[in-house]
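Complex shown without one protein chain; remaining protein chains in place.
Per-chain numbering from 1; labels A and B assigned in written order.
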Amino acid sequence: MSDQTYVTKDPRGPVTQLATPMRLDYLFTAGLSLSRNLRGYQRAEFVGQKCPVCGKVYVPSRGSCPVDGVALTEEVPLKNTGTVTTYCVVNVPFAGQSIKIPYICAQILLDGANLSFMGLIQECDVEDIHMGMRVEALWVDEADLVPSLASVKYFRPTGEPDADYETYREYL
Amino acid sequence: MSQIPAAKQGHRPVAVVAFAQSHVVRAETNSNEVEMLMPVVHEVFAKAGITKDDVGFICSGSTDYLIGGPFSFVTALDAIGVWPPKSESHVEMDGAWALYEAFVRLQEGDIDIALVYGFGKSSLGDLDKIFALQLDPYTMAPLNPDLVSLAALQARVVIDQGIATEEDFAAVAARSRRSALSNEFAQVRRDDSVEDLMAEPYAVSPLRRHCLPPISDGASAIVLVAGDRAFDLVERPAWITGIDHRIETHAIGARNLAVSTSTAKAAEMAGVGEGPVDLAEVHAPFASQEAILTTALGLPSSTVINPSGGALAANALMSGGLTRIGEAAQAILDGRAKRVVAHATSGPVLQQNLVCVLEGA
Partner (left out) sequence: MAERVAVIGVGQTYHRSKRDDVSIAGLVREAAVRALEDAGCTWDDIDAVVIGKAPDMFEGIMMPELYLAAALGAVGKPMLRVHTAGSVGGSTAVVAAHLVAGGIHQRVLTVAFEKQSDSDAMWALSVPQPFSAPLLAGAGGYFAPIIRAYMRRSGAPLDTGMRVAVKDRLHALKNPYAHLKMPDISMEKVEESVMLWDPLHYLESCPSSDGAAAMVLGSEKAAAQAEASTGRRPAWVHGMAMRSEPTMFAGRNQVNPQAGRDCARDVYAQAGITNPREQLDCAEVYVPFSWYEPMWLENLGFAPEGEGWKLTQSGATSLDGGDIPWNCSGGVLSSNPIGASGMLRFLEAALQVRGLAGEHQVEGARKALGHAYGGGAQFFAMWVVGADRPE
């Protein structure tokens, strides 16, 4: 019952690929919770949001506490500084990449937050990056601030002593 | 305790005990998917008198192409709070099929309660372009046919085969909009006369604008409970006595578009004809599709069709089919009906169809 192999008589052989270019444009909805983060970026500020049930502080938020399934209700201002909990050095080129490889992609736990997020580290040799490194956000010029993470130019080492492993062990 | 109605397919009895939906709107610009879904989930839990910790299985329906990014269902889980970890699954289909998966999962007796939800925002992209990607990628998608044109091809067959007229389409639209006046969640709620509707120009002949569904954002959710436990939660559970779904060939040219063989087969398997049908919620996004479906379902003329207003009044994609089941079940939960039929469709011009029969005790 195997399918028979079909061979075309055309000397050019079978067609093996067909390209259908398409373009789709989307309007994204930020939502109420993420809007607080986005307006924060526009003010060069990180805005943490606290879960009314578990009390954890999220930044950025996607609209809820993922553990409790409830809206985050309280804003908590955060500083520009944080700790590299873990990282990798990206050395693979791919479409849409805007940064020259190799570069450092780190999970950054902002001071006062309970969730790390991925950020770009610059002003740091790839050999020097390590877990526990203290970093700070460098914002774009005030005129260029936008309601997006693009307002953060990148993170860079502060030169402070490393954070104690115990302070970020739970946030890897 | 009330008796559970006999199930057509001899399965473990499963009932809808709660249904909730968002207000269906043209564009929900304040809330993202999580924020749109979360209140619906909270409401359905409250109606069932349970919390997420009581749920043994979760299943959802959505599609990535509505939001334009991969894994839209992953983010949506944040609306539930799946912690501690949950037994959970997702279909890239309307939530009605997620309900089917949950129904099946409840058959084995190890779990009793399931949460089902569907969500989608149609306002974010261009539906005509998006749904062209649903067609055969080698022969049809490159032609870029839009949804309305495909539905118009089908409507032409319906007219030519004498199944319905353009006036009939307008009457379906007028009735749906009027019914929606009593449904606060619907989007198109109007009292239009057939004459006024017939005066509209064609969108794509033979379809006028009123034959087309609105573009909608929305979400809905259902709690399913198996066995006697349903009576502990609500007075009148809506028991699923039959449920089935079938698919047809994708090749539009190989089908008689005025006949829905998959709906007819699913209706037969679900036992639609084995009793009276008080009301039916039929998922017919285009006015021209309703006659095809009511015929295939074998509904008696006494059956009230789409008292919610149906998809012509609110067409939140990926939750629209689930909402049909929810609306039909609600009539039993409220004591307004004894035996109801719900139908959901997916794919171009009614390619895939699901039929569900629900009965009160």
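As a working rule, contacts are C-beta pairs under 8 Å (C-beta built on N, C-alpha and C of every residue); 3 or more make two chains touch, one makes a residue touch a chain.
Note that the structure is predicted; figures quoted are calculated from it, not measured.
Although one chain is not drawn, the whole complex shows that of A:30, A:47, A:124 or A:137 it is A:30 that touches it. Interface residues of chain B facing the missing partner chain: 9-12, 58, 63-65, 68-71, 73-75, 77-78, 81-93, 97, 100-101, 104-105, 107-110, 130-131, 133-138, 141, 244-251, 261-262, 265, 346-348, 351-352. For chain A, the residues touching the absent chain in the complete assembly are 1-3, 14, 16-17, 20, 22, 28, 30, 34, 38, 54, 56-58, 60, 62, 65-67, 85-92, 94-96, 99, 102-103, 105-107, 114-115, 117-120, 126, 131, 148-149, 170-172.
To be clear about the criterion, only the chains that are shown with their structure count from here on.
For this pair, chain A with chain B, the centres built from the Cα atoms lie 36 Å apart. Chain B contributes residues 28-35, 38, 41-42, 52, 65, 67-68, 75, 77-83, 121, 123-126, 129-130, 132-133, 137-138, 141-142 to its touches with chain A in the complex. On the chain A side of its complex with chain B, the touching residues are 18, 20, 22-34, 62-71.
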